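Following: one structure in structure tokens, then a few remarks.
Note that one protein chain is taken out, while the other chains of the complex remain in position.
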Amino acid sequence: QQEGGRLDIVVQPEPPGLMLGLVQNGPTQLVSGDIYEGLLRYNTDLEPQPGLAESWEISEDGLTYTFKLHDGVTWHDGEPFTSADVVFSADVFLRETHARLRSSLAYVDSIEAPDDRTVVFNLKEPFGPFINAFEVGTMPIVPKHIYEGTDYATNEMNATPIGTGPFKFDEWVKGSHIHLVKNEDYYIDGLPHLDEIFYRVIPDAAARAVAFETGEVDVLPGGSVENWDVPRLTEMDGVCSTGKGWEFFAPHAWMWLNNREGPTADQKFRQAIMYALDREFVKDVVWNGFGTVATGPISSKTNFYSDDVTIYDHNPEKAKALLEEMGYDGEPVRVLPLPYGETWQRWAEAVRQNLSEVGINVEIDSTDVAGWNEKTSQWDYDMAFTYLYQYGDPALGVSRNYVASQISKGSPWNNVEGYENPELDEKWEAAATMVKPEDREAAYAEIQKEIVDDVPVAWLLELEFPTIYRCEVKNLVTTAIGVNDGPRDAWIEE
Amino acid sequence: MSDPVLSVEDLTIGLPEGADRAHAVEDVSLALAKGEILCVVGESGSGKSMTANALMGLLPPGVTVRTGRAMFEGRDILSLPEPQKQAMRGERIAMIFQEPMTALNPLMRIGEQIAEVYAAHDRYSTSERKKRALDLIREVGLPDPEKIVRAYPFQLSGGQRQRAMIAMALALEPTILIADEPTTALDVTTQAQILRLILDLRDRHGMAVMFITHDFGVVAEIADQVIVMREGQIVERGAAATVLGAPEHPYTRRLLDAIPTGRLPEARQLGTVPALEIKDLRKVYRTGGGFFKPVREVRAVDDVSLTVARGEVLGLVGESGSGKSTLGRAAVRLITPDAGQVLVGGTDIAALSEEELRKERHKVQMVFQDPYASLNPRQRIIGAITDGPITRGVPRKEAEARARELLEIVGLGADAATRFPHEFSGGQRQRIGIARALAMDPELIVADEAVSALDVSIQAQVLDLLRDLRQRMELSILFITHDLRVAAQLCDRIAVMQKGKLVEIGTVHEIFQSPQKEYTRQLLAAVPGAEWNREGSLTA
Amino acid sequence: MQVLTAIVGRLVKAFLTLLAIAILNFFLLHAAPGDPAVVLAGEAGAADEQMIEQLRERFGLDQPLYVQLGKYVWGILQFDLGYSFRQGAPVSELIADRLPATLLLTMTAFGISLVCGIAVGVAAAARVGKPSDTILTTLALLFYATPLYWLALMAVLVFSVWLGWLPGFGYETVGANYTGLERMLDILKHLILPALTLGLFFMSVYMRMTRASMLEVSQLDFVKTAKAKGLSGPAIRRRHILRNAILPVVTLAGLQAGQLVGGAVLTETVFAWPGIGRLMFESLAARDYNTILGVFIVSAAMVIFFNIVTDLVYRIVDPRIGATA
Partner (left out) sequence: MWKRFFSNIGALIGVAILVTVIAVALLAPVIYPQGPWQMVQRPFLPPFTVDGLPLGTDTLGRDVAAQLAYGARVSLLVGLVSTIVALLIGVPLGAAAGFYGNMVDEGAMRFTEFFQTIPNFALAIVLVAIFQPSLASITLAIAIVSWPPVARLVRAEVMSVRKREFVDAARVAGLTPRRILIAQVLPNTVSPIIVMASLMVATAILLESSLSFLGLGDPNAMSWGYMIGAARTVIRSAWWLSFIPGVAIVVTVLALNLIGEGLNDALNPHLARKARA
């Protein structure tokens, strides 16, 4: 292993801020995953690994989680890190700012710090996926001494984030790059290996590919170049790629189908859509062979996946028959693409083509990011593309999209399609609070079998975002969140 | 006659394809002696300018010398290579142009522009050039030379600019000075000064001058020799006295006949019913007033009162800027006066509202100066004439019939009705303008420089027409002109204006023969070739 | 004194214009579908009503529109462009971070296009009708007809990918820590492609304008006077024609500054140039109202500034203006 060196990583789009406790969008997680840390890290099989906590224990009844913190950890400003910081972060700060964590924290009764190096979470009832909630993006530990008693959103220190991570914030040249430097006082001896990291802002996908080719950048995190460029880049000499590092997120793409009104309210119509879509073609042509055709709501990379469900193959005849059966009158349906670049645009066009082949009139609604958020969260759509993360457990990232309690206007990440199935709702709830994994496995298998026949949404692909990097860069992707916290262990071979 | 300094032999200048004729000039030969002034006269388009430009080597693109030579200082200057022509220009032969307003570079100081002549020919040091420029400015009689050197053209009047041009032309004491209508754009008083300057300079420097003009008055004033051109050919040549006194060619005679002479027509009996009364009229223009400019006030018409009787032609004369047009326009309410009354048949049209005014409009009509600009190029003649009557409520059929009739009256023929303006000559257009005015059955016509833009021969025709109409229709005319000879031809009475004020008003005979005011006398004296009193035209 | 009132008057007018632009765009933006709170929440990958409400409250979006406008205008009147909640920084700071890059790009492009455009225009006018004139005008026409972004793409492809001569994006070599002259050269190297592609279009515009203007002026009477003086062709072009022909070009160039600033959006996108054009485009998708408005105000101010400068140039070059006749 060699020490030193510099890594240039593309970050796209430019993050709105780097204070991970306040902003949790993708680019922020990518950069701030090196500055902040969670209590745990997860390997690519989603097994917990030591993070700020060097060990942990879960009580038999699944109600008490006890963490032993690392010794000798300091904040980047030199202040010592203690269990009080953890309690402040989880119980005070993030409760206020972190919506996704908040729903997990609902199961938490109290958080205690019996001593400087111990933190105990007491749950109200068992919550199987709780052990997955300690990843850095889900529960970043923030410095109490800086934030306590301040207005978090406008705290001046947000511009110069202070964490415990292997890299320290140095400089942010807006529109150009973010510079992180090695944390010399990192508490794990010998880590990190790299001297510095530059996160490079390059707004145009083609320019990002060029930057990689010309050696300007060393790492293209998943999704930074269009899929068509991936084979070309990976075929270059000395270039490696991996599909790993997304297991925690397991991005799952589907189309919301408006279950409330229009043709999409009809189950037969929704099934017809599933048969009409040529998802293999999309995978091969639009996604250049990356990804897997989704069979249902749970990604095959996530725990408790089951393939014992109805399989919708590309079968236009069946689709037409179903449409015939329901008496589809040609009422046009609107498709809202995801405004995230050309790939998604092409995908929408392919879908329009597939659907029109079976006689469905489709119009593509166009919009930008804000418009997409508005339209989906206000339920103003017929079919809308999206992809969401699964966060390692169906209870964290899947059930929210299908249970009736999650129907609520204003957010595009809940049960946007308006699917209501009280019977299934109960099963989702029960599955989340079972203590034994085998029990949960069985429960989720049943749920998947049932829900797939209902087609509340049109599942499309389990996305795969290959990370492209120079082969000299070693050990970059070792965790379930890949490049987000990978640089800690990475090193460069001369 | 002494040896000619310049002799042109059989000069033919070809025009590009699509021009109105094949040659701008054909087989022109002429000679110019030292210290002599040769006037080249002829109608517009007769090839005067082309001849001059050819000598300078400044023919426009496409126009070329086909045959002929021009011997000057032992060389044929027509076939010199460009660098030598360039060396000759300004140094051996100099030229001044018609438009003093545009002939100077607006962005360069006068002194620089004069000194540039030396620079072009690599003479003197920079400081010497400056000094000489100053001397020249003094020589051409420009006031306050130190200031003028540093002035920009826009700060000078037309006459001053023309003097600056002349200074430039004199800089290197050329052998020949070519002047292409150098005074046409100037008013009479200024014109007289410039002519005197040229004569004076000729005497002092002994230059040969080729003077192009279409004004026989100017010819009479300065010419030694005269050449008359017509459609590219020389039709007559000779000493000035001969050509003017005993013209041989019928064309020359026609031209000379057409000139409004100093001869005054017989006085007519005038009615007393007023057609137009102007009382204490005042118009003040305010200009400027931007962020960087103070407001400038011009009293264009300052408390003027006058009357035009039914059937009378009142001439309004005065130098440029004296307020003639302003007065005329106020009479037709193209301008709203600041004070005073304009009574037409008893109604004060100055006080009418827009609506009421449109009903009264027809009583006073106007014939405009520029025959090209006063007709809408995209409208047929019939439309131009009938627009007014139809707006007044005359049925279209009737209006059109009347229009054809009027076209006959002004001598164009009814079939002119369906043509467009560009298919007519200047004189014909002016007739259309008159027909248009008549179509409204006016009581009074204001003619603002209605013949100034026309060649003399055409001018005469239009004046005849007006005289004829005055007789036939009992029209009153307010005839605005800066040309006193024209005024003398047509008018019953004359009003003289200066700087917005009415200086003098009286019958033609009173004004021309016993002017009361000094300004009127100056004006009369400045008219080139005018000999009002000596000709004893009273009885003619 | 008069000049002073004039300048004050201009400034007041400029300020009112900027205010009007802010107000107009304020309404335009708020009429657009989309809610910055939802976008921001959305990027976090999850949100609930509580979070969105919090964000809306923080952004002041829970207040009636007129209150928001009032607050904004009040801020503007105190030269305060507001706060970007999305980026967590005052808008003026965000813009100040990006403005130098945009200024560098647009000024360079403006300079190149004006100087080269005029030079080439003069050259073409001097050879009017000859093959070299035809070649120059055709080339200009070609550049004029080529979409800016396409030219940029092709330029990157050729000069930085295939030939590897110039960097294809960015403002400077990141992390090289150059200083002084070295840094300037580095920035210059990065500047070449974007400034050229942005400049080429405008260069062809100015070239055509100059050529036409030169030809028109050469028809004027005083040119004939100059010839009659015996001046040589080049001297006439330089001393007489050019000086008169250049004025309308400069005026139009000043008026077109707005397009230059607008064109920078595309160039900045293709070349990853960290300027305000990109800032606006990115903020637009997120409905970061204050930032977009701020960029609009600043770029409009740039346009006004350009106009005032050309106006001043005009006043200096043309003695007729500003003098009392």
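So that you can tell them apart, the chains are marked A, B and C in the order they are listed, and the count of residues begins at 1 in each.
We take it that contacts are C-beta pairs under 8 Å (C-beta built on N, C-alpha and C of every residue); 3 or more make two chains touch, one makes a residue touch a chain.
The model shown is predicted, which means the values in this text are computed figures rather than measured ones.
Engineer: Quick one: jot down which shown chains the absent chain touches.
Structural biologist: A, B, C
Engineer: With the missing chain put back, one of A:Val120, A:Ala350, A:Ile407 or A:Val435 would touch it. Which one?
Structural biologist: A:Ala350
Engineer: Tell me which of C:Ile76, C:Leu193, C:Met209 or C:Val261 is the one touching the absent chain.
Structural biologist: Going through C:Ile76, C:Leu193, C:Met209 or C:Val261 one by one, C:Val261 is the residue touching the chain not shown.
Engineer: Would you indicate which residue among B:Arg132, B:Arg202 or B:His362 is in contact with the undisplayed chain?
Structural biologist: B:His362
Engineer: Please identify which residue in A:Asp115, A:Glu280, A:Glu363 or A:Asp453 touches the non-displayed chain.
Structural biologist: If we include the chain that is not displayed, A:Glu363 is the one touching it.
Engineer: On chain A, where is the contact patch with the chain that was removed from view?
Structural biologist: 204-206, 209-210, 213, 225-226, 228-229, 232, 285-286, 337, 339, 341-342, 345-346, 348-350, 352-353, 363-368, 371
Engineer: Touching residues of chain C against the unshown chain: what are they?
Structural biologist: 17, 20-21, 25, 28-29, 31-33, 141-142, 144-150, 153-154, 157, 161, 216, 219, 255, 258-259, 261-263, 265-266, 269, 277, 280-281, 284-285, 292, 295-296, 299-300, 303-304
Engineer: Since one chain isn't shown, list which residues of chain B touch it in the complete complex.
Structural biologist: 18, 329, 332, 334, 358-359, 361-362, 364-366, 368-370, 373-379, 384, 387-388, 391-392, 422, 433, 436, 440
The criterion applied here is as follows: only the chains that are shown with their structure count from here on.
Engineer: If you average the Cα atoms of each chain, whose average lands nearest the overall Cα average?
Structural biologist: Taking the mean of C-alpha atoms per chain, the most central one is C.
Engineer: Please compute the C-alpha centroid of chain A, do the same for chain C, then give the distance between them in whole Å.
Structural biologist: Centre separation, chain A to chain C: 39 Å.
Engineer: How many angstrom lie between the CA centroids of chain A and chain B, rounded to a whole number?
Structural biologist: 87
Engineer: Between chain B and chain C, tell me the centre distance in angstrom, where each centre is the average of that chain's C-alpha atoms.
Structural biologist: 50
Engineer: Residues of chain A touching 2+ other chains?
Structural biologist: As it turns out, chain A has no residue touching two or more other chains.
Engineer: For chain C, write out the residues touching at least two other chains, lowest number first.
Structural biologist: In chain C, nothing touches at least two other chains.
Engineer: In the complex of these two chains, what residues of chain B are touching chain C?
Structural biologist: Residues in contact with chain C: 56, 58, 86-91, 94-97, 99, 102-108, 116-117, 120-121, 152, 154-155, 165, 168-169, 288, 291-294, 296.
Engineer: Over in the complex, which chain A residues touch chain C? Could you list them?
Structural biologist: My answer: residues 6, 8, 13-14, 16-17, 19, 22-26, 96-100, 102-103, 153-154, 158-159, 173-177, 179, 196, 198, 200-204, 206-207, 210-211, 213-214, 216, 339, 367-371, 373-375, 377, 388-389, 400, 408, 410-414.
Engineer: Considering only the defined contacts, which chain C positions touch chain A in the complex?
Structural biologist: It comes out as residues 32-36, 38-52, 54, 58, 85-89, 94, 97-98, 101, 153, 156, 160-161, 164, 167-172, 174-175, 269-275, 278-279, 282, 284-287.
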